[in-house]
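Of the protein chains in this complex, one is absent; all others appear in place.
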Amino acid sequence: MSQTVATPAPPARDERLGRRSALARLLARPEMGALVGAIVIYIVFFIVAAPFREATSLSTVLYQSSTYGIVAVAVALLMIGGEFDLSAGVAVTSSALVASMFSYQFTANMWVGVVVSLVVALAIGFVNGYLVVKTAIPSFLVTLGTFFMLRGLNLAMTKQVTGNVATNDVSNIDGFGSAQNVFASQFTVGGVSIRITLLWWILFVAVATWVLLRTRVGNWIYAVGGSAPSSRAVGVPVNRVKIGLFMAVSFLCWFTGMHTLFAFNTVQSGLGVGNEFIYIVAAVVGGCLLTGGYGSAIGAAIGAFIFGMAQLGIVYAGWNPDWFYFFLGALLLGAILLNTYIRRRAEASR
Amino acid sequence: MSQTVATPAPPARDERLGRRSALARLLARPEMGALVGAIVIYIVFFIVAAPFREATSLSTVLYQSSTYGIVAVAVALLMIGGEFDLSAGVAVTSSALVASMFSYQFTANMWVGVVVSLVVALAIGFVNGYLVVKTAIPSFLVTLGTFFMLRGLNLAMTKQVTGNVATNDVSNIDGFGSAQNVFASQFTVGGVSIRITLLWWILFVAVATWVLLRTRVGNWIYAVGGSAPSSRAVGVPVNRVKIGLFMAVSFLCWFTGMHTLFAFNTVQSGLGVGNEFIYIVAAVVGGCLLTGGYGSAIGAAIGAFIFGMAQLGIVYAGWNPDWFYFFLGALLLGAILLNTYIRRRAEASR
Amino acid sequence: MTTTTEAPAKTPLVRLTACDKSYGNIIALGGISLEVDAGEVTCVLGDNGAGKSTLIKIIAGLHKPSHGSYEVDGVPVTFDSPREALERGIATVYQDLAVVPLMPVWRNFFLGNEVRKRLGPVRRLDIDFMRKTTKKELLDMGIDLRDVDQPIGTLSGGERQCVAISRAVYFGAKVLILDEPTAALGVKQSGVVLKYIVQARERGLGVIFITHNPHHAYPVGDRFLLLKRGKAIGYYSKDEITRDELTAQMAGGAELDELHHELQRGGKAAAEAAHVLEEEVQELGITHEPTAGS
Amino acid sequence: MTTTTEAPAKTPLVRLTACDKSYGNIIALGGISLEVDAGEVTCVLGDNGAGKSTLIKIIAGLHKPSHGSYEVDGVPVTFDSPREALERGIATVYQDLAVVPLMPVWRNFFLGNEVRKRLGPVRRLDIDFMRKTTKKELLDMGIDLRDVDQPIGTLSGGERQCVAISRAVYFGAKVLILDEPTAALGVKQSGVVLKYIVQARERGLGVIFITHNPHHAYPVGDRFLLLKRGKAIGYYSKDEITRDELTAQMAGGAELDELHHELQRGGKAAAEAAHVLEEEVQELGITHEPTAGS
Partner (left out) sequence: GGCSESGGKQAEEGAAGVGAGKASTARITIAMVTHGAPGDTFWDIIQKGAKAAAEKDNVDLKYSSDPSSGNQANLIQSAIDSKVDGIAVTMPDPPALIPVIKKAIAAGIPVVAINAGITSFAESGVLSYFGSDESLAGEAGGTRASEGGYKHVLCVIQFQGQVQLEDRCNGVKKTFTGKWTKIYVNGADRPSEQSTIAAKLKQDPSIDFIITLGAPDALAAINAIKDSGSKAKLGTFDFNPQIPPKIQSGELQFAIDQQPYLQGYEAVDSLWLYKANGNILGGGKPTLTGPFLVDKQNVDFVGKFAAAGTR
């Protein structure tokens, strides 16, 4: 790529560069190791699990992955920017609860609830980010606090408002249909039903990738995660970038919350606990550095796909459910080892 | 402390040093912020919750805290050394299961099971550490894999061996009594019953603190966490230190597992999930840096105490249980904010 | 008001008055005043730990002075972040370089000053331009990079320093601050940096130049601020001080001399060291008589 | 076997033969050979990015050479970690210093070489001794620390470098490797480092000294290895090369000369830069005629 410099100098090869195959160059990208891991796991299940071979199964796996993957994209950006958000899992539920309860209690059009919920979600993200940058407390701790608080609020507010731990069915409220079309519809392609979340997922990954690699903000995200003091010193608005990232996570949490609401009509207030973890796992399996400054949105998507595939593949294969977590762990560890091995090889031979 | 240098030079004050009060100097220690947070929370509950004022309540709180705190001490060392162990929560259960099932199935003296379990636990720690240092995969990922695998193994092996998801009662087996005395007894001091785990906890904290501050290994722990490449360059055996730290975590997991076993006679195979998180929280609330290189064992103990106190204090105070997590989050966040504020002030005025 | 041909009192680009800075109870800087005029090079000299970097961090907006005032173009300012200083055209090469190790060289070069082109309603990075410019600017410094996409953390120390310098030179608009820019540089690269400093002065920039090398400082400097243990021990314009005096002051002449004598009294090894040191001392132009202060 | 008074062929302390090193597809070093004898200072000189640091990292056990052999005391070795090199008495000052920023100065000083005292069955750190020693060793270099318990990350660049140097000097037993030790140092501190190097040579240590400053290299060096773009372009003993030739080679004399001429053809600014550069060139002892190779 650096060969495009248009100097009149002869394009002679620098004698200080060894040869490096195109394959090795490709494999050295952050997400490629994860991709190979995903392919291997896919092949394994393709061989051992007959039902897994069908297109409908792939569609189910992709759907499952997309519900993790959408938030995982934002979590990956945040991680590249050097921060965590442990409240992401319950924030999904919070969004769904707010939209559902608002529209139901005020008998408002569903879209009003959706917008109110968006505002609330962005506010949560802003508070997370603001606390992190202003107090300089590690985001792990700040969002742990908000995680607990949201978890409590979800339950307490729901019980307060509905007298129950789940919201009422909102499928009769005006605007439900159109909102469902946007957030939770499905359509059939060649006999296989595809969930709309898959398309949204692809869109979010594409946008995130473009932002990361082709915009100024993307440059800043890598920079604040790679070294916040250096970034500040050269004039990157570190605080604004970080707050923005927290709000991006909130935004995709809100989106996933809307999907949950419109796919299932009601929301249980206890849901979402533990998912923050899966998002982080997806990002890290996909090649993001836990310490920030390195990673990709596509990688996080592949990580989510690996996780979803392992989770459902074990079921498709009909393996002993008692061993479920053992297999899940072994598959993840295997994928990561493979990922690392490939990256190592690619780097050595590049 | 640096004033003890015995040069003949007059002990004149360096003109480049400002004055700094003894209090400010004290407050600048890593664990002091957490201590102040703990005291404030204690005072809050002391005021609002009448039952909290009794010595027996404090004993219950300390017991609860010790069950987190013992493992948290090792987790803090590991974190100072720059690594995580997500398998710590389920490893506690694994240890208890192994000891219980071994003694029961082979009708062996309880102590045989205890020792076998210790060997297994140390092996788990070694494997964790070995994978981390040899593959250079972040420990977050490696131990996530072992977390899932152990979780699966706990269930699957228990079912395999006992046909149930819990182990059989081992209280009739020889040696149970003496083992219970060591791991799970209690005694009364001035009418208040004290759990032996409290004493063990204090012992472990003291040993860890001494090791950290007064031994070569302690120096190395700070170093490998602060900068592994620099440590390696000056000859610190980074890999051995890290593996040792993982084994230290396993050791205290084993200890806590033994406590659980001898306190409850049977063990459910699904226990422990989620506790790895509490250990990490305790370490971080207690002032350990998530990125390694900074922290203290006492801090982790105080962190565990804050967590235990918040958890039970809410109950003692009789606050609405629906809001439990909200209060827990608010208390944690409050403690951390206070902690940070105090440290900031102490540093500015030191 | 009428026909005075006297030039109006020039407002300096940057003026610090009686600035203090302490880190906790550590006093790094006490009561420093400094002026930087357009088209002038101010050298800040001093021992290790004298407070030079602390001083320029205040000017660059990275720290706020604990006391004292800071004016830019005659207007008092308090910068909350280096961004504000950069926006006023103050570009800095920090001693620790302030680069992001994992990022490619060209992204580091343009970090905070990204060049973008419109693409319909959105603006995207002009990656081609930035790559080429980076390659070219570094070539001008005598650094022939294999690959501008290499993470900057994999460059050699001197190469990294060259990136930081050429970045500051490229973006510096009004004031250019260089904290030991030539520390890790080869002879040729050092020459280029000196050339840059002279060019910047010619273009009317104010330059603050920190170095331990009097051979570098004296030829290009117009004013010299000497620091010691956080205090100013001298502030001269070029005509007030000779090169020899300057070097003597920098080296803490008298002390160095004493070290030399002490060594001569020692054994064989010490004597040889003394010999080397003597050479060194002579090179620095220190006469064996205690130098006269200014 | 009978009465030859000839000294037996000395085994060098360290011998590299035809060493290569590449990072991925980046070739940093190609076919370098080097010998370090006891009581001898070998200077490694070269442009930025020439591969000097890479070379010494191989000797220090931080990297393994991709090809080539490495012998210590005549025995082929492959070090898996710097610890093994340290155990053979090879102490190194790395260009990036290899300190742990959050740890106190004295803990950094003794890291990996902690001094302990027995306390019954256990051994504990002798903190008092280590504190005192650190303070003293740094004072000897002219660094008067406020507090040896300060995290080393809060020291100034030069102070940090002094810690790294005095540590290596204190623990170096057989071979002392210094990668641009004087880069961030003041005049006085640089003098002390040169003194240390001479003392080490006197004590019979082999020293490898990397620097960009010919004023520093020539007086103390016994052999000179010149690198360029990863290749050796010259390997001289002191009597084979004059100081002027050395400096000319270091600066890439011909190129620097060309830069100078080019500037003279330019406008006013360039001319002034040329003037500075000329001074620089003269100081380096470069004659305007292309220098004769060795």
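Each chain carries a letter (A, B, C and D) given by its place in the written order, and its residues are counted from 1.
In this text, a residue touches a chain if its C-beta (ideal position, glycine included) is under 8 Å from a C-beta of that chain, and two chains touch if they have at least 3 such contacts.
A quick note: this is a predicted structure, and the numbers were derived from the prediction, not measured.
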item	value
Shown chains touched by the chain that is not drawn here	A, B
Touching the absent chain when the full complex is considered, from B:Gly18, B:Gly270 or B:Gly334	B:Gly270
Residue of B:Ser87, B:Ser139 or B:Asn154 touching the missing chain in the full complex	B:Asn154
Missing-chain contacts mapped onto chain B	49, 51, 54, 56-57, 60-61, 63-64, 67, 103-110, 112, 151, 154-155, 158-159, 163-166, 168-176, 259-260, 263-264, 266, 268-275, 308, 311-312, 315-318, 321, 324-325
Interface with the unshown chain - residue positions in chain A	51, 54, 56-57, 60, 63-64, 67, 151, 154-155, 164-166, 169, 171, 260, 263-266, 268-272, 275, 311-312, 315-316, 318, 321-322, 324-325
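Note that only the chains that are shown with their structure count from here on.
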item	value
Smallest number of contact steps required from chain B to reach chain C	1
Comparison of A-D and B-D by number of C-beta pairs in contact, larger one	B-D
Identity of the chain that, by mean CA position, is farthest from chain A	D
Distance from the mean Cα position of chain D to that of chain B, given in whole angstrom	44
Distance from the mean Cα position of chain B to that of chain A, given in whole angstrom	31
Intercentroid distance (Cα basis), chain D paired with chain C, Å	25
Junction residues of chain C, two or more chains touched	26, 146-147
Residues within chain A bordering two or more other chains	16-17, 289
Arrangement of touching chains [line / ring / star / complete / other]	complete
Residues of chain B defined as touching chain C within the complex	15-20, 347-350
Interfacial residue positions of chain A with respect to chain C in the complex	1-2, 4-7, 14, 16-17, 214-216, 219-220, 222-223, 226-227, 229-237, 289, 293-294
In the complex with chain A, residue positions of chain C that touch it	60, 62, 81-83, 86-87, 92, 94, 97-103, 107, 110-114, 116, 122-125, 127-128, 131-132, 135-136, 144, 146-149, 167
